[in-house]
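Shown here: the complex without one of its protein chains, the others still in place.
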Amino acid sequence: MNYFTEVVLSGLTRGSIYALIALGYTMVYGIIELINFAHGEIYMIGAFTALILASVLTIFGFNTIAILFLASIIAIVYSAMYGYTMEKVAYKPIRNSQRLSALISAIGMSMFLQNYVRIAQTSDFLPFPRIIPRFPWLSALPISMSSAQFMIFASTAVVMVLLTFLIKFTKIGKSMRAASQDKVMAKLLGVNVNKVISVTFIIGSATAALGGILISSYTGQINFYIGFLAGIKAFVAAVLGGIGSIPGAVLGSFVLGLTESLGAGYISSDYEDVFAFIILAVILIVKPAGILGKGQIEKV
Amino acid sequence: MTQRLHELRRSLLVSLWFMLLTFPIMVIRVNTITGTIRWRWSNLALIGIGSFVISVVWRYAMQRKTGEVRATGVFAQVGARVGAGAEKVRTVLDSPKVRVRLVSGLLAAAVAYPFLTSMYHTNIMITALTYVVLGLGLNIIIGLGGMLHIGYAAFYAIGAYSYALLNMYFGINFWLALPIGAALAGLFSLLIGLPTLRLRGDYLAIVTLAFAEITRLVLQNWQQVTGGAAGIPNIPRPQLFGMTMRLHQTTTFVYFIMLAVVILTIFVVHRLENSRIGRQWVAMKEDYIACQAMGVSIAKAKLTALGIGAVWGGLVGVIFAARTTFINPASFTVWESVIILSTVVLGGMGSIPGVFVGALVLMLLPEYLRPFAQYRMLIFGALLVTMMVFRPGGFIKKRRKAYTITEAEKQSVIEAGAEADEDTEE
Partner (left out) sequence: MVLDVQKLTMDFGGLRAVDHVDLHIQHGEIVALIGPNGAGKTTFFNCVTGMYKPTGGEIKAGRPEAEIQSIKGLKPHIITKHGLARTFQNIRLFPEMTVLENVMIGRDCRLKSGIIGAIFRDPRTRAEEAQVVKDSLLILDKIGLAQWANEAAMNLPYGAQRRLEIARALATEPFLLLLDEPAAGMNPHETRQLVELIRRLRDEENLSIFLIEHDMSLVMNLSERIYVMDYGKLIASGKPEEVKKDPVVIKAYLGEDVSA
């Protein structure tokens, strides 16, 4: 396989993971207009919980498939619980205060969760078990894709389809769309806004956790700090695509993932992390609403 | 009574919820190499009891905040007494006479400090004072201007590297580097402020964060110039007319430089906050739409706050480099910025005494409570959240200046008004 396809494949892999995290950012922003800085920590907690469970299950002698499913599902549920609790503790009480307060609270939450995991577990890198089994039929493909990569693409696709379905066709999806346009009006029309916000956090956290588990089994190691950079980059992806827009978040994630991979592959891998921030600066200057976002006029 | 029981039951549920929530991370500890599990059941008990207590207090505080319950009995008395006491302290502090005494007392203590204590304590105090300046600088941006900036450590880095690099390549000395470092930091701040001028505040947060990371990554990866992750060693300490000083003398000297910078910062920030420019900043923070409508240029107000705020970071950055004689990018991570942010938020956004006390407490406590040092960031994070929920103004809430108007002045104003009216009638 040539170098170029390898680079592109790795870019798409990254893009998929960013998309899974960016969804939570963009959904939360769409509804309560908050940059949830602690969102990346949920992703990290998802990966940690999966690691812990997988290790425990391995010691108990479960087989690979059982470990994969049990560890992933429990970790996702746990992360959703964390997301739900985080909203109740740190954001709900200050929903009506200044924007600045909510942002500071979010930073505090992020700092707290990171250090909670650092103290309760470890500050070292931990090897992440290969919970994704090898798929022999993958070698039949013309391009060599690892089974972790395959799982990442497949899961991202499934999540996107499910989420689109949820938002377009279900009652809660309709409520979410209503609440994101006008919370007061939605409330008057009988939408339970508190519930909608909780559900948004739960869904966003679950997808982020899925991303955390997948990427960790791809890279093979995690520590308490992985959520920070991934979170920031996913946020950049969300802004790039147009914050508040779900297709935008996905598109932005792939653009960012590819740019990073190509930049690292052809320019310099030392500055890999800088590309994301440069893209952010450029997009804010050129088209602050993002690729798919609509320019918003503030109500006076 | 049933109300109380109900509350306790809710707290019990909360505590069970948190026990469940934290179970995998708090209780299970797997050793992946030996393949053994340690079940730390004591942690479960700790979480259970801890979250129960916190929940009881939290719920009570929340109800107090929303006015659902009033304090009764002992609580009410204590509360009232503390409130009255705080008010009394406030009025006493408001009197100029007391203020002069307090400030001169503090100043005397500050001057005597390095001679009364060991070099170890002097060094700690220098660090704490550094954060006072950093906090006051960031306070201009966030406390007065209302812009969330989470990349302040980058200015600190720019100051430090300005001195280290200018000295290494051009032999520029400490005193010359001070203004250069400060100016460069201010300039950089303006540059990153520019793209966000048209955007709402939250974007600034993320752009500043990104900018700080870029700065750090460049410093870390530009091996040939900055020495990369290994940093720059052998940075000269500050000189005084070419005198040779021993280490403890230099420490004392740096302490006094730092003290002078603290005083300068307080003086300048105090002057600015009650000036035309300070009013613009606060108005922008409180309602930027109304602020524009009243004829204030938001772009200008934002840029001045960003520029002037960053200068202090650069200034103490230079001192930091001169003092430690060695710098590397690891000193300037995002968490450094967040620590500075914490000092501002906890002390009281916009309030000089607030930031001063906040920085001293947050920096000195962990130094002297070593066992807690590893929990420092955890506690800061929790404090930020709690503070925003219950007391967004910080411990020492800013009060705006009251303009004293004597009766005579008032009279003259009214007379002037009457005259003006006559003028128009003519």
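Going in written order, the chains are labelled A and B, and every chain counts its residues from 1.
By definition in this document, a residue touches a chain if its C-beta (ideal position, glycine included) is under 8 Å from a C-beta of that chain, and two chains touch if they have at least 3 such contacts.
Bear in mind the structure is a predicted one, so any value in this text is a computation, not a measurement.
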item: Contact partner of the left-out chain, one of B:His149, B:Arg279 or B:Lys302; value: B:Arg279
item: Omitted-chain contact residue, chosen from B:Ser162, B:Thr226, B:Thr304 or B:Asn328; value: B:Thr304
item: Touch with the omitted chain, as defined above, among B:Val53, B:Met294, B:Ala330 or B:Ala373; value: B:Met294
item: Hidden partner chain, touching residue among B:Arg10, B:Arg81 or B:Arg400; value: B:Arg400
item: On chain B, residues whose C-beta touches the chain left out of the figure; value: 268, 271-272, 275-280, 282-283, 286-287, 289-298, 304, 308, 398, 400-403, 405, 409-410, 413-414, 416-417, 420-421, 424
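One rule holds in what follows: only the chains that are shown with their structure count from here on.
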item: Distance from the mean Cα position of chain B to that of chain A, given in whole angstrom; value: 30
item: Sites on chain A touched by chain B in the complex; value: 33-35, 45, 48-49, 51-53, 55-56, 58-59, 78, 81-82, 85, 89-90, 93-94, 97-105, 107-117, 119-121, 126-127, 129, 228, 232, 235-236, 239, 270-271, 273-274, 276-278, 280-281, 284-285, 288, 298, 300
item: Sites on chain B touched by chain A in the complex; value: 17-18, 20-22, 24-26, 28-30, 32, 35-37, 43, 62, 142, 146, 148, 150, 195-196, 198-203, 205-207, 209-211, 213-214, 217-218, 221, 289, 334-335, 338, 341, 345, 374-375, 377-378, 380-385, 387-389, 392
